[in-house]
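Below you'll find the structure I mean.
Removed from the display is one protein chain of the complex; every other protein chain stays in position.
First chain written, first letter: the chains are A, B and C, and each begins at residue 1.
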Amino acid sequence: MTQHLPILAIITLFIGAFIVALIKEKNEVLRNTVVLIATFMSFIFTLMMYKPIIGEGNIITYWMGNWEPVQNWAIGIGLEVDQLSLFFGLFISLSIVLSALYSFKYIEKETGKDKYYVLFLMMSASVMGFIFTGDLFNMYVMIEIMTFASVALTAFRNNKPEAVEAGFKYIAIGSIGSSLILLATVIIYAQFHTLNLAQIAGELHNNYTITTLFALALMVVGYAVKVFAVPTHFVAPDAYMTAPSSISMLFSGIVNKAAVYGILRVLYVVYQSMNLPSVQFMLIFWGTVTMFIGVTMALAQHDFKRLLAFHSISQIGYVITGIGLATALGITGGLYHALNHTLFKGLLFLCAGAVYYATGTTDLDKLGGLAKRMPQTALIFIIGAFSISGIPPFNGFVSKWIIYQASYEAGYAPVTIIALIVSVMTLASFIKVAQSAFFGQLPKEFKNVEEVPLSMRVPMWIMAILCIVGGIFPSSFTKYLITPAANAVMNSAKYVEVMMGPEFASKFYNNLGNAPVIDYKLAGYWQPIAWLILFGILLLAFTLVALLGGFNPKHFSYSDEEDAKYDVFYSGESAEFSHVGGSDLFWGLKYQFRHYFDLMHKIHNGVVNDYALSVVLTAAVVLLYVFTFVR
Amino acid sequence: MFEKLIQKGLEKSAWLYHLNTGSCNGCDIELVSVITPRYDAERFGFKIAGSPRHADIIVVSGPITSQSRDRLIRTLAQVPEPKVVVSLGSCPRSCNVFNGSYCVEGPLDKYAPIDVSIAGCPPKPEAIMAGLVRAVEILKEKRRAMK
Amino acid sequence: MLLMNYITCIILIVLGLYTIVTKKNAMKIVIGMGLLDYGINLLLISVGFKAGGTAPIFTISELDRTSFFVDPVPQALTLTSIVIGACVTALALALVIMINKHYGTLDTDKVRRLKG
């Protein structure tokens, strides 16, 4: 049974999409149950793969149509799931289930709901397919379905002009990216006359010819367009902003993680270019630039989801930098941050969706004081905001801390400095969102805003708890999930050998020994028990002070009726509505760097042609770089 | 035991909040001179607090003009218990020379019970210090009454 | 003789990129995307070409030592790639129609409410 698990995990989603297309508008409940079953089954199948792959450490291979390789020549399409793809598969299928659960209530007010679910299932199936496939052209097809479904879902609310505009821009830029990937696939096929990743990896083992380098450059740029690395990131904020929140959660959770997986698989496992300093420098430089520009643009935003979109770009910059370091600690940090990013960014997008569901707008200048009306969403938002800005008890801190340690040990001191400053600016932009959307005064039109229904809050709570658990018990996460994945990245010989039969790999790899075992002690990171003891003791101390009657007998005086005593202090004025928030926070920082912010505003001018030009320029620069430096 | 500590705290660190309801600034300058090195009210723990929520003693100066009347009432309501109202100079007490003017809304005790009133136009800093020390006594009694 | 194929592929790809980058009309951008795709499909086909080979369609009985076929795999890939190209163009055209309905123009300089 375990042999068929990878294909089952993918097919259940495709069949689900097919059945939902058949049901159409006839029966809502039936359709919702089909969607839930499809996503849940795919998650269960991925979980069942955990024991054989990470538990016992072997790799599941599955040849479509049972076309085994003939005389060491792969003919058929092969699926190959090793620790790395299973690591990505696990948290991707989890976020698919949570997003499906969230969208039942969230999409209720929209029209054309069945089309939403068909596209939703197609996108998630293609991402799962992309993660588990071991065939180059199959990766291109899956990336194409994913882009296609994402474009259609971006323009899902076609009554809004912005959504249609964002959809068109996304398909224009996305198709350039996909064409570059297809071109690279064609060139690799022309060189090796096979499409199987393992066989290509075998033949590519330290004999790079000019054509393979050309293919490498095109592939990296193609996936960079999909991952929205900086010069190609212009489309991302439009697409995330206009798509429904449960979909923008998937955009930032699984679509750009799939592209990161693509970069990892192509660069490190197929091309084994991990120990080439030139490739490392390219990735680290690209990641740092993405990190910095993403967060500085986020500071200047007025819309909640557009701000989150720019943060996705900057956090992906962290992941790329972590992976680019290519040391054991660096890759562990990068992978752990990819997992954490899916968790806390998904959480924040769901909060944005809850705000949109309750108030109808995500414009920060109009919102205010929602914490009183939506206490649970506000608390979940605080957890998400603290984990993304790396505050210790949450999971964002652990992965960022590993990346700082790795980047400084690898000798890239400026990268560590920029990473720390970017993390502080992330904190600044989320304080801005907290002040303008959740705290401060409640505008009149949102007086009777209600908390979102339970079925939307359950996925949010699950993710919030995962964020906290990831922060308090990091060593368990790394031991069972991330170290095997990082090992799989650094030791691709096993990947080739299992797929193509035992003696095939030995022809190319002289040392079949497995990768350096990643053993780092989370130096200095305090043991969680000490932290829990401390919390207990201090709460005890605090209640002691309260019990002593040190407080005023009436404790906290609080009342809701119109009494001047409980009004906010306006130096005596009557409490009229003057909510400080939105874009007039941080005027000091923006004034200080006004030239930089004006330049950035001018560059993001919204014209599709300029975005396409930036993609083509990136391709040219990367090509030049790869030809001159990578040997 | 804790109550004794709080009493000592109230006595040794009372924070002032200065409320100017249209005064001619004679009393305000005198109040500020109280915290200069020569008279140094900080020796007794007096400090001018920035917001009424932090204050214990509210020092009101000036005849209550019509503009500042409801602002006065609202700010006085926003000060947490136990609080003491001190009228600085003779204006809050009797509207002094401005009595009967079209825009003066009459003495302070129409709006809030005055605990200590420091006479003088403007009162000398020594008088203000004596008034403040008396105000601290009343503050402690109010706290005991509140228990 | 195959050199002609490769040159036309390069011309098609560069032309496609040129139209996407410079043409301000949304419809022309979609045509540019199509051109880019066809260039790559042509390259995909000409990669599998073997001089003197026949089309890889046969029944087992006809198979003997002398039969020599062209490489069948790229032809299968081109089929998929053409299908994908068609779907992408269809979706892009649908979006272009919707843009015209909402904005009243196809000029990309005017279709830019999302910026900054």
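Heads up, the rule we're going with is that contacts are C-beta pairs under 8 Å (C-beta built on N, C-alpha and C of every residue); 3 or more make two chains touch, one makes a residue touch a chain.
What we mean here is this: contacts and distances are computed from a predicted model.
Novice: From the names "Carbon monoxide-induced hydrogenase proton translocating subunit CooK", "Cytochrome BD quinol oxidase subunit I", "NADH-quinone oxidoreductase subunit L" or "Xanthine dehydrogenase family protein subunit M", which one matches the UniProt record for the unseen chain?
Specialist: Going by UniProt, the chain not displayed is called "Carbon monoxide-induced hydrogenase proton translocating subunit CooK".
Novice: Could you tell me which displayed chains border the chain that was left out of the figure?
Specialist: When the full complex is considered, the omitted chain touches A, B.
Novice: Which residue, A:Thr111, A:Ser557 or A:Asn605, contacts the hidden chain when the whole complex is considered?
Specialist: Counting the whole complex, the residue in contact with the absent chain is A:Ser557.
Novice: From the list A:Tyr356, A:Tyr408, A:Trp461 or A:Phe597, which touches the chain that is not on show?
Specialist: With A:Tyr356, A:Tyr408, A:Trp461 or A:Phe597 as choices, the missing chain is touched by A:Tyr408.
Novice: Among the options B:Ala49, B:Ile64, B:Val104 or B:Leu132, which residue touches the chain absent from this view?
Specialist: Considering the complete complex, B:Ala49 is the one touching the chain left out.
Novice: Touch as defined at the start, partner being the missing chain; which of A:Phe192, A:Phe586 or A:Tyr625 qualifies?
Specialist: A:Phe586
Novice: Spell out, residue by residue, where the missing chain touches chain A.
Specialist: Where chain A meets the chain not shown: residues 369, 371-372, 375, 378-379, 382, 386, 390-392, 397, 401, 404-405, 408-409, 413, 416-417, 420-421, 424-425, 427-428, 431-432, 434-435, 438-442, 523-527, 530-531, 533-535, 537-538, 541-542, 545-546, 550-552, 554-560, 565-571, 578-581, 584-589, 591-592.
Novice: Name, in rising order, the residues on chain B that touch the hidden chain in the full complex.
Specialist: Chain B touches the chain not shown through residues 2, 5-6, 8-10, 12-14, 37, 40, 42-43, 45, 48-51, 53-54, 56, 78, 80-82, 143.
Here, only the chains that are shown with their structure count from here on.
Novice: Which word fits how the chains touch one another: line, ring, star, complete or other?
Specialist: Topology of touching chains reads as a line.
Novice: Farthest chain from chain A, going by mean C-alpha coordinates, please.
Specialist: Relative to chain A, the chain whose C-alpha centre sits farthest away is B.
Novice: Among the chains in this structure, which pair is joined by the largest number of C-beta pairs in contact?
Specialist: Highest contact count belongs to chains A-C.
Novice: Approximately how many whole Å separate the CA-defined centres of chain B and chain C?
Specialist: Computed from C-alpha means, the inter-chain centre distance equals 83 Å.
Novice: State, to the nearest whole Å, the distance from the C-alpha centre of chain A to the C-alpha centre of chain C.
Specialist: About 30 Å, centre to centre.
Novice: What does chain C use to touch chain A in their complex?
Specialist: 13, 16-17, 20-24, 26, 29, 33, 36-37, 40, 43-44, 47, 71, 73-74, 77, 80-81, 84, 87-88, 91-92, 95-96, 98-99, 102-103, 108-109, 111-116
Novice: Using the touch definition from the top, list the residues of chain A that touch chain C in their complex.
Specialist: It comes out as residues 137, 141, 144, 148, 151-152, 155, 158, 161-162, 164-169, 171-172, 175-176, 178-179, 182-183, 186, 189-190, 193, 195, 237-238, 241-242, 300, 601, 604-609, 612-613, 616.
Novice: Taking the complex as given, what residues does chain A use to touch chain B?
Specialist: Residues 548-550, 552-553, 563-565, 567, 569, 571-574.
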